[in-house]
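Here the complex is missing one protein chain, while the rest keep their positions.
Here is chain A:
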Amino acid sequence: MALLEVENLSTSFYTYAGEVQSVSGVSFHVDEGEAVGIVGESGCGKSVTVQSIMRLIPNPPGKIKNGQIRLAGRDLVRLPEKEMQKIRGKEIGMIFQDPMTSLNPVLTIGRQMTEVLQHHEGIGKNEALGRAAKYLTMVGISNPERRLKQYPHEFSGGMRQRVMIAMALLCNPKLLIADEPTTALDVTIQAQILELMKDLKDKVNTSIILITHDLGVVAGLCSRIIVMYGGKIVEMGSTQDIFKDPRHPYTWGLLKSVPRLDASKRSKLVPIVGSPPDLLNPPKGCGFAARCPHAMKICETQPPAYTDLNEKHRAACWLLHPDAPKVTFNGIDEKEARS
């Protein structure tokens, strides 16, 4: 059953230069207990999508222009701020990219953890401290009683991210959103945090949205992958589909530009040339046209519609039109192999 349904979400920032269409017409869902990954280059609207779900878009300049976000049937877009506060931290927990700056430097870890419980569940300080200690142990922090009395600067980056995870899970939220939780960490710590998240996914029964610009990171954790580009979803499908049968040239580009554990050593990394579209003046046709090695005339003028490839797998590309030339992904694209 769908826990979260996002339907036709559009979020824009109104700046002096004009309207930045950060997210336009995004629809997806997350099932109960499911982990979904959102991937895409930096600036393609991943954070804005999840911050819209949390209603954390700074207004002004930002605004959810359109769409519905239903959590267990309730539309969050139209919820009064007071009601939304009861959802944040309680039904949806969130962790952020930079654990070094995401914790308040002048409050103890204990204070920052217990305030969530005291606020949402109205329990006493001692009971809250007990629960906080239990969760710290769960995320692999030893000596929790002593750690609760410490300040963030007494923790390493990886430890702070563990604290963030524990804090986000305190109220047993139905959904955990992790916005690039490992990007700011060094490689060994990244692996540990991912391992922890995998471990927790089986222990606590939450759905997860994991954002990353690294396809390798989602593969181990998520059963489904959403590929975003230029504020839109260009392809989504099961992890299996995205890795074994990707259909969108942007997904191909991503797969080739990301080191993957399951890829053969021979396949070399090819970065996608060019830069993402200007969301201030989004292109009329397909957003990827300027960088796509297979772009056709129609790609420049008309946006491609979604083609459903199976129950879970869909992509928006003119190549999937019955009349289009047959181009397939085989790891090394022929055009590039020649050049």
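Everything below uses one rule, namely that a residue touches a chain if its C-beta (ideal position, glycine included) is under 8 Å from a C-beta of that chain, and two chains touch if they have at least 3 such contacts; residues count from 1.
One rule holds for everything that comes next: contacts and distances are computed from a predicted model.
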What name does the UniProt record list for the absent chain among "Periplasmic nitrate reductase, electron transfer subunit", "Oligopeptide transport system permease protein OppB", "Tryptophan synthase beta chain" or "Carbon-monoxide dehydrogenase large subunit"? "Oligopeptide transport system permease protein OppB"
Contacting the left-out chain in the complete assembly, out of A:86, A:125, A:146 or A:321: A:86
Determine which one of A:15, A:42 or A:104 touches the chain that has been left out. A:104
Across the whole complex, list the residues on chain A that are touched by the chain not included here. 54, 56, 84-90, 93-94, 96, 98, 101-108, 115-116, 119-120, 151, 153, 164, 167
